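Data block below; observations after.
With one protein chain held back, the other chains of the complex are shown just where they sit.
Naming follows writing order (A and B), and every chain is counted from residue 1.
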Amino acid sequence: NDSKPTLVHDSEYVIDGRVYGLPEAKVYREDYNGPAVVGEYLTAVPHLAKLDYVGNKTHDVRVDVFSQQVEVAPGVSYSAWTFGGTVPGPVLHVREGDRVVFKMKNRSDKEVVITEPVKDGAPFFSQLQANLYQNNKPVVNPMPHSMDFHSGTVAAEDKWRTISPGETIEFEWIANYPGTYMYHCGTSSVLMHTAMGQYGAVVVSPKDGYPTDDDVDHEYVLVQSEHYLEETNGQYIYNHSAALARDPSHVTFNGHVGALSDTPLRANEGDRVRLHVLNAGPSGTSSFHVIGAIFDRVWYEGDPRNEWYGMQTVLLGASNSATMDFIVPEEGVYKLVDHEFADAERGAAGALIAGPR
Amino acid sequence: NDSKPTLVHDSEYVIDGRVYGLPEAKVYREDYNGPAVVGEYLTAVPHLAKLDYVGNKTHDVRVDVFSQQVEVAPGVSYSAWTFGGTVPGPVLHVREGDRVVFKMKNRSDKEVVITEPVKDGAPFFSQLQANLYQNNKPVVNPMPHSMDFHSGTVAAEDKWRTISPGETIEFEWIANYPGTYMYHCGTSSVLMHTAMGQYGAVVVSPKDGYPTDDDVDHEYVLVQSEHYLEETNGQYIYNHSAALARDPSHVTFNGHVGALSDTPLRANEGDRVRLHVLNAGPSGTSSFHVIGAIFDRVWYEGDPRNEWYGMQTVLLGASNSATMDFIVPEEGVYKLVDHEFADAERGAAGALIAGPR
Partner (left out) sequence: NDSKPTLVHDSEYVIDGRVYGLPEAKVYREDYNGPAVVGEYLTAVPHLAKLDYVGNKTHDVRVDVFSQQVEVAPGVSYSAWTFGGTVPGPVLHVREGDRVVFKMKNRSDKEVVITEPVKDGAPFFSQLQANLYQNNKPVVNPMPHSMDFHSGTVAAEDKWRTISPGETIEFEWIANYPGTYMYHCGTSSVLMHTAMGQYGAVVVSPKDGYPTDDDVDHEYVLVQSEHYLEETNGQYIYNHSAALARDPSHVTFNGHVGALSDTPLRANEGDRVRLHVLNAGPSGTSSFHVIGAIFDRVWYEGDPRNEWYGMQTVLLGASNSATMDFIVPEEGVYKLVDHEFADAERGAAGALIAGPR
């Protein structure tokens, strides 16, 4: 487990077993109209791909950027800027020490359809089929965008650089630290680009796991975020003043006020459930709580060394995360909420349904 | 100390030494007009009952729900929804592993008087006598309510279910995890029910204690909360828009802007003072600070394993808590504040007065 990291490029070097000095990003134009999300370990929230390999691996990952009409609440949809066509974008799962070769085409100037499972695409697509809200419609909205992975340690103005519609960027990053990380568009106004829908989660599993891994029965990913929408002539559009004033119209788990209510998480009495919770903001905190449960273990930011016990509520800043386990005490319904009740009332609520033991 | 937990009902089972699978709640009607708060270990804030028993115990506890005219600031009172007649409600103290058999009658359709000490009632009543603000007047306000103990691990839609005026609910929970926990009404709108006054604290002392227990001279309970009141025709009423906008009219410690100023906490120079601080929200954070002191130890959420040292300020999310010790350095006055000064200015301030060594 403590094998030396493999260096691939001349520029790379190691500090404390972690790899730095990755090669420069490449920006080019390619003739690509294939699946917008490619990679074996890319899923739709709340799913997390199983890491069916030992040790480390290089992941070839593509997540293209383009616009979609996306629903946030019943009757409330807007023309979102997206990674891979959904808000939040796909979940990437890798292991500490893995290398990611990432490619993203800015297809915001084209209509991209994502509602059908796609040959050569990621598990992401088949999981979308179960998503009640994926009646998304393609939208054309040409716009510069970029990709910033919090899980990567790189020169941001190189790898996270903004590309124009029609351009593709390609760069690598190493999962140097375990944890659950935000990714998002970093193009200015970053408040606007994230509020428009451009964020998602990367789960970097620790190379030696978490101490309770063997007992986990179900594992899910939750992304909390605020939406700042206003109605104008029957259409919902982004309201930058509201975003600046921290006055969200909706706060959601996994992008829709009903995402985790209409299709609740599942478990059984006596199960150990693990949640990877990312608060994507863009500005608010989350006081994450499961009604009827106490978190047996919490790993702040997902690092197994940041361990807390017996917590009723976990406070997360904007782009903070935690990995948390709880025991399902009885058959029944467990509501998940941001215990900042002004936000729960705006939609930050969901549920886990537990069957009998 | 590591004795096996005692199982009482057929449905119960044990995971990691903790008891789950408690019997279903019972809802019935009873002809009860006795004391609204019953239980030896129930006190009024800032008091905490002494646990005068070894090992574990089953607690028979009653806290009835009903309305009272309650003062929040000089000249500002409103018709509160309460547990036991005060805001916050009574403090329950138990030990990790204890069983609580809880009963609550919804008496919101009747006038209930709580200002007199009550035969067979809890220590809570005699402590209220010292509370300057307990000139509370009974109010009739028939309304469904419920009780959600964060200290319990149960099926919420069973135990925390809503009952109508005239109904009584009875259920059990086990104090599986040590810490300081919020309880509150979970009936929709939960933002409104909590903001109307329905919350309080349960302190679950760790079975092996905290490392500094032997040195603690004084121990107090603080509950911070926001109030969203507006004046209409000389009356103060709850303002739901303000609650949604996170724009509190008052932020208090222990329910009144003067609660800990007019009757300050007491200690002496050189004492180790322990505070159990719960931020009940319903929406805001607390940056809890004692002016002139540094927290020698902080146990986040009250679990002895979540230990921090030497902290000037402790950040708490909505329904987060911490147990914290500080040494009183000199004779004098120590102000307690939410160091989010916009909230301190709205009332989140109190004091501890220290006598000579």
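The definition used in the following text is that a residue touches a chain if its C-beta (ideal position, glycine included) is under 8 Å from a C-beta of that chain, and two chains touch if they have at least 3 such contacts.
The structure displayed is predicted, hence computed values, not measured ones.
Colleague: Tell me which of B:E71, B:E226, B:D303 or B:D343 is the one touching the absent chain.
Modeller: Counting the whole complex, the residue in contact with the absent chain is B:D343.
Colleague: Could you tell me which of A:P282, A:G310, A:G332 or A:G347 touches the chain that is not displayed?
Modeller: With A:P282, A:G310, A:G332 or A:G347 as choices, the missing chain is touched by A:P282.
Colleague: Can you work out which residue in A:K4, A:K119 or A:R305 touches the chain that's missing from view?
Modeller: If we include the chain that is not displayed, A:R305 is the one touching it.
Colleague: Footprint of the hidden chain on subunit A, which residues?
Modeller: 13, 15-16, 18, 20-22, 148, 150-160, 176-179, 181-182, 186, 189-191, 194-195, 243-246, 281-285, 300-303, 305-306, 315-321
Colleague: On subunit B, what residues meet the omitted chain?
Modeller: Listed in rising order, the touching residues are 247, 269-270, 285-287, 289, 291-294, 296, 308-315, 327, 329-335, 339-346, 354, 357.
The criterion applied here is as follows: only the chains that are shown with their structure count from here on.
Colleague: On C-alpha atoms alone, could you tell me the rotation angle mapping subunit A onto subunit B? Nearest 5 degrees is fine.
Modeller: Angle of rotation between the two copies: 120 degrees.
Colleague: Compute the distance, rounded to whole Å, between the mean C-alpha positions of subunit A and subunit B.
Modeller: So the centre of subunit A lies 36 Å away from the centre of subunit B.
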